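Taken from a larger complex, these chains appear in their original positions, while the remainder are omitted.
Letters A and B mark the chains in the order given here, with residues in each chain numbered from 1 onward.
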Amino acid sequence: MRQATKQLSIATKGKGLYEFTGHVESWLQEQQMTTGLLTVFLRHTSASLTIQENADPDVIADLNDFFSRIAPEGRHYRHSCEGPDDMPAHIRAALTMTQLSIPLVDGRLGLGTWQGIYVFEHRAHPHRRNVLLHLIGA
Amino acid sequence: MRQATKQLSIATKGKGLYEFTGHVESWLQEQQMTTGLLTVFLRHTSASLTIQENADPDVIADLNDFFSRIAPEGRHYRHSCEGPDDMPAHIRAALTMTQLSIPLVDGRLGLGTWQGIYVFEHRAHPHRRNVLLHLIGA
């Protein structure tokens, strides 16, 4: 049984979903494990993680619309020091995930056929988002 | 220290919550571990996982109502190729969980007294949902 860790940096360009399944899978292949548990952890409070369908870009656009509707930008927040997109970002992060763990079985990540791993950026401006990967197994 | 994995298939019959705590616990007993970490991962993007109170069916019905209200079916989505329940399903999945990890302590799963593990089905028609279990411990 052994462990491996890695930090990825994902560039984002405003609100939306940014897939990085490929980055995770190529690092995983280098580790040459058969069975294990991969954990993906996002080190930010104004972005988050989500697993979504990686086939249709309309899903991504509709998701963005939904979150803009339930947590709109506006003047009704106390916390606004970093701009009107600041507090909605924290709400969107609370509603989604900061961490994901995915089993590794027979040398393959256990994602379903249509599942992709995304950084969900909640701020309007470009950022670099740090993602920590942890793998334990054999 | 060792690992075990298993795939479960849960039958669903339309939107709602389907408890499978019993399936998980009987597989766990066969593994005969004392301390460990159990991970439950759902391999779909139009269903999700949730831990809820397993005592009162009204909780389940009220939860369903809530999600139908904040992510209603309708004509306002771009993505609708699989029907009016398609995009709301993705939104409901983004708002809940795709994965759950629960510690195993003294040979027992660490769930609280009222906690049950559910597949949260977001599509209107029956499906079979694949759940991956991973256990690591001793």
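Here is the rule we use: contacts are C-beta pairs under 8 Å (C-beta built on N, C-alpha and C of every residue); 3 or more make two chains touch, one makes a residue touch a chain.
Keep in mind the model is a prediction, meaning the values are calculated, not measured.
Colleague: How many copies make up the whole complex, given 2 shown?
Modeller: If we count every copy in the full complex rather than just the 2 shown, we get 3.
We adopt the following convention: only the chains that are shown with their structure count from here on.
Colleague: Using mean CA coordinates as chain centres, what's the gap between chain A and chain B in Å?
Modeller: Roughly 20 Å, centre to centre.
Colleague: How about chain B: which of its residues touch chain A in the complex?
Modeller: Touch list, chain B to chain A: 1, 3, 5, 37, 39, 41-46, 70-71, 77-79, 81, 87, 90-91, 93-95, 97-99, 101, 130, 132-134, 136.
Colleague: Going by the contact rule set out above, which residues of chain A touch chain B in the complex?
Modeller: Touching chain B from chain A are residues 1, 35-37, 50-53, 56, 58-59, 61-63, 66, 70, 95-97, 100-103, 105, 110-112, 114-115, 136-138.
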